[in-house]
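Before any comments, here is the structure.
Here the complex is missing one protein chain, while the rest keep their positions.
Chain IDs A, B and C follow the sequence of writing; residue 1 opens each chain.
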Amino acid sequence: MFHLESDYNNGAHEAVLRHLTETNDERTQSYGDDCFSDNARRLIREACEAPEAEVFFLTGGTQTNATILDCVLQSYEGVLCCDTAHINVHESGAVEFTGHKVIALPNQNGKLAAETLSQWLEAYFADETAEHMVRPGAVYLTFPTELGTLYSADELTALSQICHKYGLLLYIDGARLAYGLAASRDVTLPFLAQTADIFYIGGTKCGTLCGEAVVFPKGDIPKHMLSRIKRHGALLAKSRVVGVQFEALFSRLPADSPLAKETKGENQIIYLSIGRHAVELAMRLRRLFTEKLGYAPYIDSPTNQQFYIIPNSDLPSLREHIGFETWCPVSPTQTACRFVTSWATSTDEIDAIERLFL
Amino acid sequence: MFHLESDYNNGAHEAVLRHLTETNDERTQSYGDDCFSDNARRLIREACEAPEAEVFFLTGGTQTNATILDCVLQSYEGVLCCDTAHINVHESGAVEFTGHKVIALPNQNGKLAAETLSQWLEAYFADETAEHMVRPGAVYLTFPTELGTLYSADELTALSQICHKYGLLLYIDGARLAYGLAASRDVTLPFLAQTADIFYIGGTKCGTLCGEAVVFPKGDIPKHMLSRIKRHGALLAKSRVVGVQFEALFSRLPADSPLAKETKGENQIIYLSIGRHAVELAMRLRRLFTEKLGYAPYIDSPTNQQFYIIPNSDLPSLREHIGFETWCPVSPTQTACRFVTSWATSTDEIDAIERLFL
Amino acid sequence: MFHLESDYNNGAHEAVLRHLTETNDERTQSYGDDCFSDNARRLIREACEAPEAEVFFLTGGTQTNATILDCVLQSYEGVLCCDTAHINVHESGAVEFTGHKVIALPNQNGKLAAETLSQWLEAYFADETAEHMVRPGAVYLTFPTELGTLYSADELTALSQICHKYGLLLYIDGARLAYGLAASRDVTLPFLAQTADIFYIGGTKCGTLCGEAVVFPKGDIPKHMLSRIKRHGALLAKSRVVGVQFEALFSRLPADSPLAKETKGENQIIYLSIGRHAVELAMRLRRLFTEKLGYAPYIDSPTNQQFYIIPNSDLPSLREHIGFETWCPVSPTQTACRFVTSWATSTDEIDAIERLFL
Partner (left out) sequence: MFHLESDYNNGAHEAVLRHLTETNDERTQSYGDDCFSDNARRLIREACEAPEAEVFFLTGGTQTNATILDCVLQSYEGVLCCDTAHINVHESGAVEFTGHKVIALPNQNGKLAAETLSQWLEAYFADETAEHMVRPGAVYLTFPTELGTLYSADELTALSQICHKYGLLLYIDGARLAYGLAASRDVTLPFLAQTADIFYIGGTKCGTLCGEAVVFPKGDIPKHMLSRIKRHGALLAKSRVVGVQFEALFSRLPADSPLAKETKGENQIIYLSIGRHAVELAMRLRRLFTEKLGYAPYIDSPTNQQFYIIPNSDLPSLREHIGFETWCPVSPTQTACRFVTSWATSTDEIDAIERLFL
């Protein structure tokens, strides 16, 4: 049985686990002041080429979105996003729990189009009743999106320009950032740091046991962030837990490691190599599903989440060998299904899956 | 240098770390449905002799208090506690953030006296303007308290009876529960399960990297707990992280382990042996500080947090060898200081500290 | 100059003002316990043929929606409505401020179609990830809608049945209820009382200085409503203010009053006669605008809000005589405009407007 259900079903990437073990006996400060978190912050600043950046470590994605958006929004502001956005659909109303409206606009391939955003903002600011409406304070994007799609650098730049024209913050949710960076032709950590006002580097789905790293690239954070984060129940006493893990992920890959060889990633940051590995395997799956098996993509995803339209009659035999999620019915006889690779998917597994359909 | 600053400055107890490592490659379900969390729940139910208990794993103490109190309180209800309570002082207003008043009553040795509670409730329910006041919905206690003191079984029973007389829930914060159980003559996990409506078994300060286990001993949980917890940003995708750690802590100690020998804890639950170990060392410190060095206790604590009144002139030399926290000034020439042992304090360290003062 | 800008630009209906004056010197209880509120509640129960009904008086529409929805929703529940709903657009996020998501579905003529609701709910309850989504707890409708349109009795019945099939509450916002009741062929107060779980009888736009009457027709109110309402800052100390006004509005019209004659409303409840008066005048406007002036309706409204598409070239001359609101541009040369009658619009004014265009 091969497991392609999701990217958060395993423990931690070996480098993460190893670093947790080798640092276990060191005594540190707490509440974000520990040396591991400090060093992880330094490594992230370097990788982002953002020497002024402020970095905060939180535990999970929903917590990060709700906490950080609440920290940066004024009380009367809401957050704009597309209707498929994670904060709009799958966070049990965590953003609204903090008192802010999620204002959902129609998506295009899981993305918020600059045109859509621009038109909405123009209409809002021209509306005489705007003060009776929720004022937009930030735009939320996911990179990659919930459907595995990617914004190009040009698209992000356009969205960023619109945000800044209207005084909004651009916030990017990078729960699966490693996979997005690996699949993108032009979006890099330094590009994100220049383009977004806030973004987070996802850990949970990209190799940690838990933890996400929130980056304010320009260092312009709200006052009293420690109090704000604690008030949301999001401050770990033993902050090293996440710090150690991100220190591992933002270290360089040893030249002789299998991952370095496989992804030609000598001297590469482990976080980036994890993404390349998973995307490379996802692309092999894609060729198998489309070229060999003739399944149409449900959506054209270049990242580690792959969606195909499978005839219902094929599902039982597929399930015998592969674990995957059904996404939604497409027709009475066809179902869109999701297949996910991750840092934990091995080359051997994909080899074996390919052999299944020889 | 010996470190007695706090009980959350190290990584994880060796049994916890080992179990994280040995389970790392197993694939599991997520969001609380993983097999490790399931088994940890089973072990906790057994240890509590509460077969009906429902158990939830959260990440940290403040998160647990705010999330669970918000889950069980009606919107218009507040929570009663004593003025030194962690939720009243040191959680950055996390409970109020969820809309509930923390109603603080005077403490006695860091504890809420049954008499104090009883009088307040009698007055509240006799007050004709009660509907204009925040209705009490729960009582919050810490065991051990923030000052290291302990409620006796009789005290807890009395508080529980008052709660139930007035229809309030009794919630016990066990951030340092291992140390409390070890030091108490009569309070056990089964006793807590019979006496409290909700309590949590602290992990972060008692051997895990992160994580607390909330127990509803009677199984009477609010509906849709998963949604409620996620809405607070407190649901881990990779829930196994905490599940694995509590599975380790609630396993039995191997007979040949050093801890088993030291605490005569053969076949003992690791969580309990951790508490005994730290309390045993704390009692050795106590004898050293009071009998040998002649320092008066600032408060009489039987648990792993020890507080002594130290002449300011002694502080520099003490600091050369021992890391500790100053708690508060007691007089112009004396300071109350806190010395904390934990699972991470070794017998060797205490031996060496004793030798310092020979 | 004739004023058709809105229905909240005047003081109070003469019967309301008179009753405020004649009761001014009587001393009463407060916080909802006054005899005027009690009597107003009795009159409303009678008018609704709902002897079990519980009635609460609040001050304004947004306050009422946010307070009552927060009172009846579970913490993790949201409220469904159509995208044009007042709570979704024009309440500055007051519902989200209380922590609840407003889940907006596409509207049809300003209404939520039963089919739209039904399909959404079916999909929600079939979704395996439903626990990660905001659970719907209530459906919010406006009667009449923000665009002046009306649900038929059949449409409301269908929506009500869907709500109850899925365990949702049906909440109807009657900010302009008087006008809706007057224009509807089949929706009456007793019908609303049988069909909705909660509805409010609008005062501010229908003749009071301020105040709305919330009706729970079956009397099944949440516990501790006084505390809940006060917690929202919505409890008036001098509750008689709204009580007196609703006592006036739900009294019978004297047979010799001009309104009784005009609306053939002898022995009629004043609130209902107010609606008939305004709708009668709105229908005269409608004939004038469509038949005489040839303007197309922007939306087909049978109530006191009338919307017409006016050539931009006609706007200046129209504005010389009539005050009205521009609603939205319809084409580069045409604008949708809103003309509103109310209890304060006189027959003389409409006579005069008609003469303008002879």
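We take it that contacts are C-beta pairs under 8 Å (C-beta built on N, C-alpha and C of every residue); 3 or more make two chains touch, one makes a residue touch a chain.
None of these values were measured; they are calculated from a predicted model.
When the missing chain is restored to the complex, the residue among C:141, C:234 or C:353 that touches it is C:234. The chain not shown here is touched by just one of B:89, B:293 or B:352, and that residue is B:89.
Only one residue in the set B:32, B:60, B:78 or B:148 touches the chain that does not appear here, and it is B:78.
In the full complex, subunit A touches the omitted chain through residues 31, 70-71, 74-76, 99, 131-132, 134-135, 223-224, 226-228, 230-231. Although one chain is not displayed, subunit C still touches it through residues 3, 6, 8-12, 14, 17, 20-21, 23-30, 59-67, 91-94, 97, 204-205, 209-210, 227-228, 230-238, 240-241, 244, 344.
Within the complete assembly, residues 76, 78, 89-93, 96-102, 104, 129, 131-134 of subunit B touch the chain that is not shown.
Note that only the chains that are shown with their structure count from here on.
Comparing mean CA positions across the assembly, the chain most remote from subunit C is B. With centres computed from CA atoms alone, A is the chain lying nearest the middle of all the protein shown.
Annotation: 34 Å between the Cα-based centres of subunit A and subunit B. Chain geometry summary: the mean Cα position of subunit B and that of subunit C are 52 Å apart.
Centre-to-centre, using mean CA coordinates, subunit A is 44 Å away from subunit C. Looking at subunit B, one finds that residues 227-228, 230-231 touch two or more other chains.
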